[in-house]
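Here the complex is missing a single protein chain, while all its other protein chains stay put.
Note that the chains take the letters A, B and C in the order they are written out, and that residue 1 is the start of every chain.
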Amino acid sequence: MNRFLAIVRRDLRLALRQGSDSMMVVMFFVLTCILFPFGVGPEPNILARIAPGVIWVAALLASMLSLERLFLTDYEDGALELLATAPLPLEFVAMAKIVAHWLTTGLPLLIATPLLAILLNLHPDGFWVLVAALLLGTPTLSLIGAIGAALILGARRGGVLLSLLVLPLYIPVLIFGVGAVDAVIGGFPANTHLLILAGMLVVALPLAPFAAAAALRQALE
Amino acid sequence: MLRYANPNRFMRLARVLTPWSAGLAVLLTAAGLWFALVDSPPDYQQGETVRIMYVHVPAAWMSLFCYVVMAVSAGVGVIWKHPVADVAAKASAPVGAAFTVITLISGAFWGKPMWGAWWVWDARLTAELVLLFLYLGYIALIHAFDDPARGLKAGAVLALVGVINVPIIKFSVDWWNTLHQPASVVKMGGPSIDGSMLVPLLLMALAFKAYYIYVLLVKMRAEITAGKVRALRLRQVHGTA
Amino acid sequence: MATFSGDGLTCLRGETLVFRGLDFTVPDGGALVLVGPNGSGKSSLLRMLAGLLAPAAGTLSWDGQPVAEEPDEHHARLHYVGHHDCVKPVLTVAENLSFWARLHGPAGAAGARLAEALDRLDLAHLRDVPGRFLSAGQKRRVNLARVLAAPAPLWLLDEPATALDRASVGRVREAIAAHRAAGGMVVVSTHQDIDLADPTMLDLARFSARLAPAPRAGAEEAA
Partner (left out) sequence: METASLGEWLDMGGYASYVWPVYGIALAVLVGVLVHGLRALRGEQTALDGLRRDLPSERESNGEA
């Protein structure tokens, strides 16, 4: 277990030392949301109607953009080979890197949500359920995205390819993430949506590291 | 039992089967078209547009069928490391994508007269659109590597992950659709399929399956021969030192 | 007395056959030196021994027990040094090494072993220098110091002497000799001659399917 934590700690230290990376992801998240009023118009009621959808799509894109380099830096400088020959299963290595990625990019997105809720005139009732849905949804995004990040190692034009592979798989998380917020704003309880989001997370937790490790093994052959 | 990627038994079998499967495909297609276009009554509600159903519904079945075959052969390739299985997955992807495109186009041509719009975010059409992107993702991934064998193995993992996600996507799109569904939209499938429509539907479905087997055999033989050409070229390059 | 052996190893890269029917054994304190022209599969064999590349056929065994059954146990026994020197530019040399040491060996006496490893490869003065300031040779030595920082009986070194000056090659030779004296094993692939004491040579050209037609008369299909 402490080997697992050692990898997480190293990745966190790497991310913090290059602090700009996670900041850039949050800035991308905020900037994407800010674009919509220019496109759709600043009328408050329109913005209020689309706010949950816009915030979720932007969170999805931000999380996916930061995933390309999840394994790439270690793959290029040979660290991935050594991690693969370390005495812990490759699935744990993948899980450790996914946890580190979520802590450095998934979680920081939540810091920006209050600002965006104000900017996009999100209905006040919907705020806390949005945070809850993001808390449940962003780990799933990191998990599914990690499979794509492992698959594109050694591929040409990995970044674009990653989005093509991963975005279709993000759709269920998007549907229930936005569904939860819309339900609460509409006055309905959102616990079914949150439960389904939690269900997806529980399914993704064992499957994603397993699939990512299989893809990593191929990349290292 | 390891055979170094020289699936000769399959190649000999495929060479024999190809002409027969071609003949079967032509026969079934002719029969299917005859019943679909000529020898079946127009629907009392949809009129002649029901004939679009005879392409749309079998194609939708095939788009899912091809993806499942792709995932199963990818799984066999991963577990038993059999090269022919990976080749089968690579060969059935474009065919599946073609059927998905046909489903979407025929769905649009059916929607225009019935609902007045080329595209409606109906649950089945939306799920089909996502399936198309699963196919395109797989095809893009297997061509993104210099070494074809590496591409096939990466594609296999994606196909397996994809096949797990297809029901999840179907469930969430259906749920999403019922939430946003305007009451007036006629269900995509129209009324339940009555007797007279069954014959053309099944015949067209069989025609599509025969076509699929025929194209699969052709594409797999092409892919395996390409593998041999690459091996010989490498041997030519490195040659006996 | 542990022995590390492989029999009938076959390596398939993509669709081309690299080598087949390769056997070897490395006793305690032994040194196996891989020689052969470029492309004969030296690196592939080392990666296979490290568990990175699954053999298309044949088995690797440690004391008779197949390695494939306990990959993590096998990984705990070995250090692999590949072509890349993974020194993170933002982390200092000490941080780099202590991470790998914690990943491999038990935590006890890590500090002492780390200091000793740095001394053995003349890196003590670079202890707190971030990786981005190091030269290629220094990065190579840090990579080799990683092997010393955590004990492991089996060393798999892929051309350890590249980018090293004469003095460093000498230090590497001493480190290997000390390791073998303590009962460790080494499998090295090298072009420059590190002249280890009584090495067993393994010429991969003999097993390479590409460079010579089937090495043994009537090479039957591997069942």
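Here is the rule we use: a residue touches a chain if its C-beta (ideal position, glycine included) is under 8 Å from a C-beta of that chain, and two chains touch if they have at least 3 such contacts.
The shown structure was predicted, so the numbers you read here are calculated from the model rather than taken from an experiment.
The residue touching the chain not shown here, chosen from B:65, B:145 or B:214, is B:214.
If you put the hidden chain back, the residue from B:88, B:102, B:127 or B:141 that touches it is B:102. The set of chain B residues touching the chain not shown comprises 4, 6, 8, 11-12, 33, 37-42, 47-49, 51-52, 55-56, 59, 91, 94-95, 98, 101-102, 105-106, 109-110, 112-113, 211, 214-215, 218-219, 221-222, 225-226, 228-229, 232-233, 235-236.
Everything that follows uses one rule, which is that only the chains that are shown with their structure count from here on.
Interface comparison, B-C versus A-B: the higher count of C-beta contacts falls to A-B. Innermost chain of the displayed assembly, by C-alpha centre distance to the whole-protein C-alpha centre, is A.
Each chain gets a centre from the mean of its Cα atoms; for chain A and chain C, those two points are 37 Å apart.
Mean C-alpha positions place chain A and chain B at a centre distance of 31 Å. Contact of a single residue of chain B with at least two other chains is seen at positions 150.
Of all residues in chain C, none touches two or more other chains. On chain B, the positions that touch chain C within their shared complex are 1-5, 147-150, 227, 230-231, 234-235, 238, 240-241.
Residues 2-3, 6-7, 10, 13-14, 17-18, 74, 76-79, 81-89, 220-221 of chain A are the ones that touch chain C when the two sit in their complex. On the chain C side of its complex with chain B, the touching residues are 10, 12, 14-17, 37, 39, 56-57, 210-213, 221-223.
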